[in-house]
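The complex appears here minus one protein chain, its other protein chains still in place.
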Amino acid sequence: MELLKKLCTIHAPSGNERNMTSFVLEYIEKEKANWKIQPKIITGEQFQDCIMLVFGKPRTAVFAHLDSIGFMVRYGKQLIKIGGPDIETGYELIGEDSQGKIACKLVVDEETGELSYDFEREIERGTELVFKPDFRETEESVQCCYMDNRLGVWNVLKLAETLENGIIAFSCWEEHGGGSVRYLAKHIYETYGVKQALISDITWVTEGVEAGKGVAISLRDSLIPRRSFVMKIVEIAKNSGIPFQLEVESAGGSDGKELQHSDIPWDWCFIGAPEDNVHSPNELVNKADIQAMTEMYKVLLKEL
Amino acid sequence: MELLKKLCTIHAPSGNERNMTSFVLEYIEKEKANWKIQPKIITGEQFQDCIMLVFGKPRTAVFAHLDSIGFMVRYGKQLIKIGGPDIETGYELIGEDSQGKIACKLVVDEETGELSYDFEREIERGTELVFKPDFRETEESVQCCYMDNRLGVWNVLKLAETLENGIIAFSCWEEHGGGSVRYLAKHIYETYGVKQALISDITWVTEGVEAGKGVAISLRDSLIPRRSFVMKIVEIAKNSGIPFQLEVESAGGSDGKELQHSDIPWDWCFIGAPEDNVHSPNELVNKADIQAMTEMYKVLLKEL
Partner (left out) sequence: MELLKKLCTIHAPSGNERNMTSFVLEYIEKEKANWKIQPKIITGEQFQDCIMLVFGKPRTAVFAHLDSIGFMVRYGKQLIKIGGPDIETGYELIGEDSQGKIACKLVVDEETGELSYDFEREIERGTELVFKPDFRETEESVQCCYMDNRLGVWNVLKLAETLENGIIAFSCWEEHGGGSVRYLAKHIYETYGVKQALISDITWVTEGVEAGKGVAISLRDSLIPRRSFVMKIVEIAKNSGIPFQLEVESAGGSDGKELQHSDIPWDWCFIGAPEDNVHSPNELVNKADIQAMTEMYKVLLKEL
C-alpha cells in the first residue's frame, strides 16, 4: 500500500488542495497506460483544484474528496479548526511558513477548550497545520491520519485501472463547508447526462458498523438519499457476495450533501469502509473492508 | 373529505415519496377530465418522484410537498427521526420490512431522550415507520397525522379543478433537508419564465395565529421573503374578503427556503391553514381555515 502511504503524507487541508491535485494528476499520467480504458482528463482553472476522469460512456459518477482536516493559526499562539479534527493535547502537527518548516504540538486548554500550539517561535498568521503522518500497517489493518479520505482517493485510483464506463471526480472542501461538488455535478450532468453518484469516502465504526464486517453502504446520514436508488444498490450488493454492512445514521455528511441540494435530480449513495479513531492521527481501517470497498465499486460501476 | 382521508394513509416519508407520486398521478388521470383546463403533466426520472402540472399561460407556481415526517430503524431497537416528528411514548407506528407488516409503539427514554420501538420482533435496519393514521372529522375540524402536508396537496388538487393559468409542483424531501425544489424551480423558470411562488403547506397555531381565524399568510419564518411581493399578496387578500391572518415568525422553514437560496430571483410566500398538535399523530385543522386557504389560492392565482 505504498500509494496509500504516500497519499497520507501530502499537505492538502480544505481550500488548499493543490498538492494533492498535482500528485494525482502526475500519478494518472504515469499509470494510465496500464489502465483498461484511457479516460478523458478534465482539469484546469474552470474547475479550480478539482479533477474529473471520464471513462467510456458513463452512467455513474464517483466522488472522492482530496482535502483533509487540519488547523489554522489565528492570532498569537491560537489555532482554529479546518473541518472537524479530533483534538488532544500532544498531537503532533506539521506545516510551513515563510520562516521555514514547522513541527509542533497541539495544546487543548482543559477549561476553555481553546486550541494553541507548542513551538519554539510564533507561527505566522494563517499558516495551516496538519497531523504528522505515522503510517502503520499490519496484516489486518492500515493506520494513519487522513485515511479519510486518502483511502477514498486510493479506492477510485484502483477502480480506474479496470473501469470501462464511468466518471471519477476528485473534489475539494468536503471537510469544511463544501464548494466544489456543485460545479463538478453541473458539468457532469450537462455534458454526460449522468445523475447517479457514489461517494467514495470513509465512514465510522459504530455499534452497528464494525471493522472487518465489510464495506458500509449508507442508507442515510444527516440527509436521506432517494430510497429507490439506495435499495437498488443494496440489491446489487446482496447478489455480489461481497461483504457489506448497512449504515443508518442521523448525523454526518459528505459530498452527497451538495448533490442533494443542487438543482440537478441526483441519486446518490455513500459507500465506504469504516474507520476507528475518526479524524485523529490514528485513523484505523481493516484491510478486508478496503478490499470489499474496491470490489463493490467495481461491481456497482458495471451494474448500475 | 374522503380524498384527504385517503391521502393521510399513504406511506411516503421523506426520500421515499413514490407511493404518493403514484397516487397523485392516478388521481389526476382519473379526475382531470372534469377540470376546467387540461394541464400538461410533467413527470419522470428527470424529476425523480416529483410531478408538475402546467395550466394555460402560467405566471405563478404553487409548491406542495408530498413527503411526511417519520422514523427510521437504526441498529437493534433504536429509532432515528425522519424530519422533526413530535415524540411521545405510546404513539402508534406502522411500516413494513421483508418479514411483513409492522404495527408497533414509539418509546422515548425519559432520561436520554433516545428513541426505540416496542415490537414483538426486531425490525430490519433502515425500515421506515410512520404514524398510524386515525382520521377524525367533526363539523368544525379534521384531525389526523400528516395534515402537514396532505392538506397542502389536497388544496392544490382542489385548485386544479378550476385553474386556468398556473403551475402546480409536487415536491419531495421538504421535511428532511430538501432536495427537489431547486430542479423543479429551474425547470419552471427556464421553461416558463415563472418566478412567483406560493407555498401550499400547513403552519402552526400560535399566540398570533388562531384556529378558525382564516388562512395564514406568512410575512416571514426563519427566512424573509421579498417584502414587496408579500405585501402585494396582503393587498389582494384584503380586497378578497376571504378571512386571513398575518404570520410573523423567526423560526420554521418550507419549500420557500430552496427557492430563496436558488440562483433564480424567486418571489415566494407561504400561505396555509394553521394546525394544532404540530407534527404529531393528532394534527388538528379548522375546516373554515381550509376553505379560506382554497379560496385564497383561487383568487391569488388569478390576480397575481
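First chain written, first letter: the chains are A and B, and each begins at residue 1.
Heads up, the rule we're going with is that a residue touches a chain if its C-beta (ideal position, glycine included) is under 8 Å from a C-beta of that chain, and two chains touch if they have at least 3 such contacts.
Just so we're clear, the structure is a prediction, and the values are computed from it rather than from any experiment.
The chain that is not drawn here is touched, among residues A:53, A:72, A:129 or A:284, by A:72. Within the full complex, the residue among A:65, A:150 or A:176 touching the omitted chain is A:176. The residue from A:263, A:276 or A:295 that touches the chain not shown here is A:263. Here one chain is not drawn; of B:112, B:138 or B:250, the residue touching it is B:250. The chain not shown here is touched by just one of B:39, B:83, B:133 or B:225, and that residue is B:225. Listed here are the chain A residues that touch the chain not shown: 14-16, 18, 45-49, 72-76, 80-82, 125-126, 128, 173, 176-180, 182-183, 185-186, 258, 262-263.
Mapped onto chain B, the footprint of the missing chain covers residues 206-208, 219-220, 222-228, 246, 248-250, 260-265, 267.
In this text, only the chains that are shown with their structure count from here on.
Superposing the C-alpha atoms of chain A onto those of chain B requires a rotation of 120 degrees, given to the nearest 5.
Centroids built from CA atoms put chain B at 36 Å from chain A.
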